[in-house]
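Missing here: one protein chain of the complex. Every other protein chain is in place.
For clarity, chains are labelled A, B and C in written order, and residue numbers in each chain start from 1.
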Amino acid sequence: MNPISQLIELFSKFPGIGPRQAKRFVYFLLSKDAEFRNELSGALARLSEEVSQCSSCFRYFQRSGGEEKICSVCSEDDRDKAMLMVVEKDVDLENMHKAGIWNGFYFILGGAIPVLEKEPAKKIRAKELFYAIQDRAKNNGLREVVLAMNANSEGENTAIYLLKILEPLAEKYSISITSLGRGLSTGTELEYSDKETLKDALSSRR
Amino acid sequence: MNPISQLIELFSKFPGIGPRQAKRFVYFLLSKDAEFRNELSGALARLSEEVSQCSSCFRYFQRSGGEEKICSVCSEDDRDKAMLMVVEKDVDLENMHKAGIWNGFYFILGGAIPVLEKEPAKKIRAKELFYAIQDRAKNNGLREVVLAMNANSEGENTAIYLLKILEPLAEKYSISITSLGRGLSTGTELEYSDKETLKDALSSRR
Amino acid sequence: MNPISQLIELFSKFPGIGPRQAKRFVYFLLSKDAEFRNELSGALARLSEEVSQCSSCFRYFQRSGGEEKICSVCSEDDRDKAMLMVVEKDVDLENMHKAGIWNGFYFILGGAIPVLEKEPAKKIRAKELFYAIQDRAKNNGLREVVLAMNANSEGENTAIYLLKILEPLAEKYSISITSLGRGLSTGTELEYSDKETLKDALSSRR
Partner (left out) sequence: MNPISQLIELFSKFPGIGPRQAKRFVYFLLSKDAEFRNELSGALARLSEEVSQCSSCFRYFQRSGGEEKICSVCSEDDRDKAMLMVVEKDVDLENMHKAGIWNGFYFILGGAIPVLEKEPAKKIRAKELFYAIQDRAKNNGLREVVLAMNANSEGENTAIYLLKILEPLAEKYSISITSLGRGLSTGTELEYSDKETLKDALSSRR
């Protein structure tokens, strides 16, 4: 296959990229010298070689040379072992971490469960989360799991599913399972708010 | 002045309407028969004749024939006189009222105070609010005022200003002054949330 | 009917205006004093009283006091009576006139014919155009009719229809019927051009 066509096809699979922009990418790459393309290839190779998935929170991280299995965030000594926050994606963890407001541990589900999904367990790391919580309950005194899902139908559906499968653990080990508070987020205007948001905002007024 | 040009100029003052769309409006009106234009003129005249501003909540409402000064919402018997919600605009009241989740009374400020505004009192019905609260405290057992501002900088600035001028009243009559709860509103995604929203959502988790 | 609801309904019929913006218009009008609303009503009344449709080109124009039936453009002495340009709408005439590049007369069709329209004659001033051309041929030495339609499917469909009904006249009075030239318009990029445009641009190269 023509490498130009092949690259257009590959780039078309990138999130948010259609065939037209994929083609632009290829012409862009052709207009750059071979060094740029080599740098790109090199970085791709290093992605496979140097980046691992953290065995604790499941985020992708660069190993600092050795064979460590735990990312830098999960390795921090002063994190509160009693607290675990469950997020959907790597970028969610990143944004929350950058905000500097959470001192517990993280767990990345790897996605969310669409409404009416027939095999919810396959969409996210449900089993891994179960065992992670069990383990943290037994060994680390886990007291609270915060389900930090997006405030959309997939996120809500995911939270409902997780509540169901985590209930036995929560009961057995006396763990609170909480969700992020709902209300007006920055920029929200009353004129355009749905009933749910207004109700949440009203009931959590203070 | 040419009535076509005059109408273009008047429509250009409408919110969100530029000269090009204003011109479309005029050609649209010309393409309709005189009856449509008469109906529009008639409705405008009736707006001046039949619509009043409620002397209690300051919303615009149609008088039902008589000379009543109080709108239908403020006239409802089963509203809780101990509760008052302060909103910025008529549409805010409308949206909140439609949601059917508030059983107290309303007060419309008529706007919000821009940050760095030099004459904040002129931007909103500050004095009217002060006297309304004083009156409700004396005669109706008012216990709580909810400042239901938009979650943007103008709304926050307005709330800060109102808190300051309402403090003496609140103290004298033991009125709680609250604000709508902050957190994730419907549709909010963690990836794109600012620190403030994440912090509010985390601290109001449950 | 409530004048607020009535006005929302009327404004919702304006081109490009949905119920939400219609409501904003009404609150905007309520926030202005009665004088503004009176000015609007007055301009609407004057639209009916002072604006006529030109009996020659069919555009709307303000009569300058008297009972004249011909607009200022059609009244200009130095226009070339041998040339007639047919456009779809008032704004097309306006934009062409503003460009100052056409010295003949105009005729406004009042619209265009959608593809597959079953009663094309009812969509535009077809009969009026026929008689206007016949009259100009007999009395004014008309030599050319430029069909200045938009370069979209409706415009092309309209031109095809007009060519068919005007053919007998064109033959009888030796009138050329032309169309605006196709090619690259300002801003057109080759990368995004369709075959038709490229072909037209190539065949009209110079």
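FYI, a contact is a pair of C-beta atoms (placed from the backbone, for glycine too) under 8 Å apart; a residue touches a chain by one contact, two chains touch by 3 or more.
This is a predicted model, so every value here is computed, not measured.
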item	value
Among the chains presented, those that the missing one touches	A, C
From C:Ser5, C:Ser55 or C:Thr178, residue that would touch the chain that is not displayed	C:Thr178
Residue numbers in chain A that touch the chain omitted from display	2-4, 6-7, 10, 14-16, 21, 23-30, 34, 36-41, 43-48, 50-51, 60, 62, 89-91
Those residues of chain C which, in the complete complex, touch the missing chain	87-89, 91-92, 95-96, 98-102, 146, 148, 150-152, 178-206
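Heads up, the rule we're going with is that only the chains that are shown with their structure count from here on.
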item	value
Innermost chain, where centres are averages of C-alpha coordinates	B
Chain centre separation (chain B, chain C; CA means) in Å	42
Geometric centre distance via CA averages, chain C-chain A, whole Å	56
Touching two or more other chains - residue numbers and ranges from chain C	none
